[in-house]
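First, the structure itself, so that you have it in front of you.
Here the complex is missing one protein chain, while the rest keep their positions.
Every chain is named by a letter (A and B) in the order it is written, and numbering of its residues begins at 1.
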Amino acid sequence: MSARRLLRFNMLTGMVLGVAGFFIGWWLGKFVGGPSLDYFDDTQQNDIALFTAYLVGVIGFLVGLGFANYPIQRMLGKPPSLREKETGGWGRYFSLCTDHKVVGIQYLWGIGAFIFIGGLNAMLIRFELLTPNQHGWNGNNYLTLVGVHGTMMMGMMTSGILGPFANYLVPIMIGARRMAFPRIEALTFWLLMAAGWILMTTFAFGGFPSGWTGYEPLADQANLGMDAYVAFFALVGLSMTLLGLNMIVTIITMRAPGMTWTRLPMFVWGTISTAVLMALAAPVLISTLLMVMMDRTAQSNFFNPQMGGSPYLYENLFWFFGHPEVYILALPGMGILLEIIPVFARKPVWGYRLAVTGMLGIGLLSFLVWQHHLFMSGMNADVRPFYMLSTELISLPTGFIFISALGTLWRGQIRLTVPMLFMLAWIFNFLIGGLSGVFLSDVPSDTTTHGSFFSMAHFHYTIMGGLLFAFFGGIYYWVPKMTGYRLNDRLGKWHFWIMFLSFNSTFGPLLVIGFLGMPRRAVTYAGYLQGANMWVSISAFVLGASMLLFLVNFVWSLVFAQVPAGDNPWASKSIEFQLPSPVPVHNFDRIPTFNPDPYPYGEGVTAGAAQRPAITPARPER
Amino acid sequence: MKLVGVGAVVAAIAALIAAYIVFLTHGPTPFKPAVAQAGTQKSVNLTLQTVAAVGPKLAPNENWVSYLVQENGVWHRSTVWTLPANATVHVTLYNYDGQSGLRNPFLAQSRGLIGDAFTLNGKSMSSIDPDAASHTFAIPDLNVIVPIFGVADDAKNQCDFAPCDPSMAHETVKFSFKTGKKGHYRWQCFVPCAAGFLYGFGGPMQTIGYMDGFINVV
Partner (left out) sequence: MWSRYSHGARLAALTTIGTIIVLPIMIFVLGPNMPPGKGTDVAKSQVFDNTVLLIIMTPFTVFILVYVLYSVFVFRADKDDPLRDGAHIRGHMPSQIAWLTVTTITVLFLAIFGSAELLSNGSGSGQGPNPVSTEKNAIPVQVIGQQWEFTYRYPTYGGVETAQLVLPVNHPIEFHVTSLDAIHSFWAYELGVKADANPGVDNVAFVTPHTMRTFQIRCAELCGLWHGYMYDTGKVVSDSQFTSWINGQRKLYAATQKYLPPYATTYAPDPEDRAG
């Protein structure tokens, strides 16, 4: 049954058509662009050919996966098929499947794989930084390693929680059987995979020297490999926009009757705040990259000051996207934090409305702070105090999230399970990340720390210490529900402790090293910083080893040990844990009636609302 | 069965990572010129050539400008050189490339050379007209820089593809500098000579093996 499905449109046919499309596009680009522009001859770099190759390649990939089937069927007058491949075996994980749960698991594996590639690059970067002189990678390659690490991580982690977890859980949490646009949901996943492969091709074309921020005019000078960066981020931007829109429409329109806004689980609030940011900020990225592409191919001069353009234009456009982007990274982690802590403290969320206000406030303010990345750039000096104020103000709604989490711990019954450990670590890491952010937002302090390793350690504390820890917490918490198998508890605790301690051992000293004068992305540094850098590199290797430990746990538990998790391994009262593990295709036999209290924990309350589990009935009679 | 499957995947991933690392470390092999020793004084002779287009035989990018180094009469495309410490390096450079001009005319004056001068076609001088510069040879960490005079646009018999021979139009520049302590120093060209790239600073100007390289002083 499933083998036959595999013979139809799937990932393999997608890749075949994708590669074919790449060569067709290349030929097309050479035919269109080659003869007309001398500089292609001089530089041996036909950017037009590479961009058209990527474009036609992606189209071929999507057609090969079967995305064109539905429109073509409809145009030929055939009846619509609303659901594709939702039943059937493991083959559906390698093809276009409209079951939101399958898409969630596809995302988990796909993003996981690319994150490991990004992490490998990080290990290689730290290897180079063991000594103050260049000793490891051939000259141009260090900058490409830095660039691919940053770009891959940013592109993948943006959808890092919305992709795997929101896609899987949001319909369940709001009482729906599917997302609003299931085919678009699958599209966002496959676009992201295509993007990831495109980024890896940068090595075949000479890499790119600009880091993940792609500053012009350096990006204009760069070799062919820069086009891979542009294409990657454009596809990621498209995937983000569609994912955000899908989430917003689903959460607004497909909530079951009785699931009012004040009953939404915190995770869903985190998702919708993130989704709004995605839908609004990602299009700016796409347009910016379009301009970069035009500068590189059609010889326009958007960012070339000698011909009337301005590098400032790029900096502002990029960071107008870039700042909401980092809150896109932070908000889902906050959603997971406030989703998991109530379960393991067995208390309702403390200050639910305050926390929601915090999330929405962060989302709103995130659009008003972007010039803090430009404090030293020679921007208008009169405007800097405004951005200093707006950036400092963001710590207010962030503080609401903190106090909500802390309040939920108050007089709770705390169980230190692996997911809970990750949440507590989130609080610690994000605290340090946030405080270092206060230093950076203060312009006098920023004079020393901008562009240094202090800035790098700040965002690693918030993105890695915050988001990635929440990501792992979510994995340990929800994978038993998604797959039906437990992850080994003891290995999980080893993973947590090694990861937490080595993470702080890596990035804590980097805060200091940055303050001591080491700029970012530089392959050499002053000799007196060697000892500190060696310590950091070795801690980073241990951190990498903890990830391998996680992989061992993941593969062992899911492939070999396969200990059944049962429906509710965490004794959670939230809705997804009232359903079987793994969740059946149709989610619920009957659309549930929701408990007015999304976190019905807490003793000393009259029985009734608080004692009922999250949905009624929990399981219908068969 | 599962074990075999998982084992195969792990082996494949390990092989991919190994290939990746090999790819990243693969780079130009250092060229080590012969060292002559007279008493305690070490000296090295380095013969270089700069060309307008390196040609399909020597590089994948045939229209890129490049430095070449001569070893036993044969020209190699190598920009990573191993030189002895505390030695005098005598460089003879044949330039076959045309004039591009410096973005910063300050760099048309030589620095850090023995005798504070270089010879251009036999004449000794310490600076040239910046608009006539074709390349520079500069080791910023040793504060060494030499501007390289370019072949005039209307010169006859210009070289098409490397390696070029002395019968074609060229300018000869000779200079000497001292290497000091051991170390790993980068060198680069400062003239925007990468045709077709923005500000002339892309492509060969940012790729080791063409207009950039390392001096390993051992």
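What we mean here is this: contacts are C-beta pairs under 8 Å (C-beta built on N, C-alpha and C of every residue); 3 or more make two chains touch, one makes a residue touch a chain.
Keep in mind it's a predicted model, so treat the numbers as computed, not measured.
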Contact with the hidden chain (one of A:32, A:204, A:526 or A:585): A:526
Touch with the omitted chain, as defined above, among A:352, A:422 or A:496: A:352
Touching the absent chain when the full complex is considered, from A:68, A:204 or A:307: A:307
Sole contact to the chain not displayed, among A:185, A:325 or A:446: A:446
Footprint left on subunit A by the chain that the document does not show: 39, 42, 134, 139-140, 142-143, 209-211, 213, 215-218, 221, 299, 304-307, 310-312, 345-354, 375-382, 384-385, 388-389, 392-393, 395-396, 399-400, 402-403, 406-407, 409-416, 424, 427-428, 431, 435, 438-439, 441-448, 450-452, 515-517, 519-524, 526, 571, 601-605, 610
Subunit B residues touching the omitted chain (full complex): 100-101, 103-109, 111, 126-127, 129-131, 138, 140-141, 143, 186, 188, 190, 192-201, 205-208, 212
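To be clear about the criterion, only the chains that are shown with their structure count from here on.
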Computed distance of Cα centres, subunit B from subunit A, in Å: 43
Residues of subunit A defined as touching subunit B within the complex: 38-45, 120, 124, 133-141, 145, 203, 206, 209, 217, 220-223, 304, 555, 559-560
Residues of subunit B defined as touching subunit A within the complex: 2-3, 6, 17, 20-21, 23-28, 60-64, 183-184, 194-199, 201-203, 206-208, 212, 214
